[in-house]
Structure formats: structure tokens, C-alpha cells
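Every protein chain but one is kept in place in this view of the complex.
Each chain gets a letter, A and B, in the order it is written, and its residues are counted from 1.
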Amino acid sequence: MSDLPETSVKTAVTPPTHNAPPAKFSHGVRKGNILQVAGQVGNLPAQEGRPPTPAGPDLASQVRQTLANVQSVLAAGGASWEDVVMARVYLTDVAHFAEFNALYDAYFAELTQPPAARTTVYVGLPPGLLVEIDALAVLG
Amino acid sequence: MSDLPETSVKTAVTPPTHNAPPAKFSHGVRKGNILQVAGQVGNLPAQEGRPPTPAGPDLASQVRQTLANVQSVLAAGGASWEDVVMARVYLTDVAHFAEFNALYDAYFAELTQPPAARTTVYVGLPPGLLVEIDALAVLG
Partner (left out) sequence: MSDLPETSVKTAVTPPTHNAPPAKFSHGVRKGNILQVAGQVGNLPAQEGRPPTPAGPDLASQVRQTLANVQSVLAAGGASWEDVVMARVYLTDVAHFAEFNALYDAYFAELTQPPAARTTVYVGLPPGLLVEIDALAVLG
């Protein structure tokens, strides 16, 4: 921590793959050794002239894309999943828990650091979206 | 960070405008360079002898009051929205998303720092309440 400036700078983190947020928030924010990733959903990388488009209607497509989208924000903020201490998972259906876990475990098969803590709850999301994930990383 | 004491003090943050919390929790907690604001709803400033009263039955009244209530806690903790890295937004109805975003953007029109990251999900709240927001600020 000794190389942090006395007043740490707040930086917005915006991966080139992402659509502009639909409101005045940042996809990620870095301040000091904290990197907070905003709630990500399973939208495909942004494409000029195309509205936000989910990777697919199914859980597997959306979970893989959501995790990739969190990863893009982490990378744009100088971090990786190895630095994440907490992932918050929002699913829409309790029946998705087992499949979600299988997808999650497969995605993190290569992780070399201890996995993040996690909270999983079941909420409402906009129509067509099955999963949302945000993440807190501690760097340094 | 070099001016932090070796053992940082945990302080409860209680704005004078707020009713006492309905249970053993703090409206805000400051420890080291972290300021956590508890979930705020759209209740009007506390008034002797009046139970907690929402600013209005409608989304706009409650969103503006909720954001003001978060701001009061931030201010009482020596921070402002400029220091917030994450806002968690709980709405009760997906149909409120567009109007919520318009209100949110208007509220933050003057923000000079990058806006906070945000996660928005749809949950249940006590009857009459349409929105709840909490916030994590990193100071220093």
C-alpha cells in the first residue's frame, strides 16, 4: 500500500467491449486498492447500431457471457478474477442453482487464488435476463 | 493511507435528519477509509412524534428522498457522492427502471467525479416503499 498517493484517485473503468451504461453509472470504479464492478448481465460485446443483446435466451449462454463481462471490467481496471473477494449473483429462478454452479465451477477451473466469497439470491430482472453478477476486488 | 492510525476506529454515522434505526444497526459506519451507508428508503426527515413517513406514494418522490437520505449519511461521515464507488439499487417493479434512471441521471447532473458503479435488482420491500439504496464510499 505504500505506493498509493495520499489522496487516491477515483477512476471510471469502461471496457471497450461494453455498451454505454443506460444511466449515470460506471461499469467499474477503481479507487485506491478497491475495484468495484457494477452488475453485469449476459449482453454480447457492444456493436455500433445494435441495442444491448443477450448472448442467448438460455442460462448457459448468459452465465458465460456475464462472467466474461465481469472479467472485461476487471481487466480494464488492472485486475483479474484472482483479485476478487466477493461475487454477488442474482438469479431469477431457484431451479437454476445447480446448473449455474456447474457453469461457475467450470469457468473457474483454472483459478490459482482462493475463489471469491459469494452470495446468491433470487430476484426479478428485466424480461429475458436470467442472471446478473457484480464483483468486489481488492488489489495490491 | 500513510496518515491512518495503526488501529482505525469504527464510528457510527447518524445524520440529525434520520429516525433511529428500527433495530441494532447504524445508518452508516466509517472505519479507516471505508464508509458504508445502510439501505436508505424514501422517508422524510425525522420529526418528533411522527412515525417514519415516505416522501410520497410515487416513485419520483421516493427516489429523490432516498438519494437525499444517502447523501445525508455520506455528509455526516465526512464524504459525498463524489466518493461513492458503488450504489446498490433495489426497486420493486421492472416497469420503474426507465423513470428511475431519468431521476438518477438528473440527480447526478452536477457530479464532477466518475459516477459510482451500480447494481439494480427487483425485490420485495415493505408495503408502500418502492425503492431502497445503499452505498459504499472509499475516502482518502
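Quick note on the criterion: contacts are C-beta pairs under 8 Å (C-beta built on N, C-alpha and C of every residue); 3 or more make two chains touch, one makes a residue touch a chain.
Please read these numbers as outputs of a predicted model, since none were measured by experiment.
Taking the complete complex into account, residues 1-2, 4, 6-8, 10-12, 21-29, 31-32, 34, 36-39, 88, 90, 123-127, 132, 134, 136 of chain B touch the chain not shown.
Contacts to the hidden chain, counted on chain A, fall at residues 1-3, 33, 82-83, 85-87, 94, 97, 101, 104-105, 108-109, 111, 113-123, 136, 138, 140.
Here is the rule we use: only the chains that are shown with their structure count from here on.
Per-chain Cα centroids separate chain A from chain B by 23 Å.
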